[in-house]
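Encoded as structure tokens, here's the structure I'll be asking about.
The complex appears here minus one protein chain, its other protein chains still in place.
Right after this comes chain A.
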Amino acid sequence: MDVAQLKRQLIAFTELLYREGFLDEQFNQLQQLQDENNPNFVAEVVTLFFEDAERILNELANNLDQQSVDFKKVDAHVHQLKGSSSSIGAQRIQRVCIIFRTVCNEKNVEGCLKCLQQLKHEYALMKSKLETLFNLEQQILAAGGPPSI
């Protein structure tokens, strides 16, 4: 596959991600920050995000597993995740976090568990999409073209 085709694919894929709400403007900002001084900025940030998110999701699962759920802690974790996701532009995850916080305020364990499920789902989706994105970028790089849009 040649560079132009790959590039078109990348553009199309990125557009898809924006359209479906996986990413928003913030991600674009991040990409703008990547330059020769900071060539892997996006990848680094995204990796950080994955680590952070996985950690938080585990913590949440633990917290919600308790007999008496400490909603304050749950709220704190969700807030963190919301902050992280909004920083990189993971819009869908951010949205679920907002809902999660509301449900948490109502002290609704059922709702919290549901939200956690949704978060895990969204996170998995996000991860796979971003990995695909990076793969495409790598391919373009390998094929000799300039990185990213």
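Just so it is clear, a contact is a pair of C-beta atoms (placed from the backbone, for glycine too) under 8 Å apart; a residue touches a chain by one contact, two chains touch by 3 or more; residues count from 1.
Convention: contacts and distances are computed from a predicted model.
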Name per UniProt, for the chain absent here [options: "Ethylene receptor", "Trafficking protein particle complex subunit 2", "Golgin subfamily A member 7B isoform X2" or "Tubulin/FtsZ, GTPase domain-containing protein"]: "Ethylene receptor"
Residue among A:16, A:48, A:61 or A:142 that touches the chain left out of view: A:48
Touch list for chain A against the chain that is not drawn: 18-19, 25-26, 28-30, 32-33, 35, 37-38, 41, 44-45, 48-49, 51-52, 79-80, 82-89
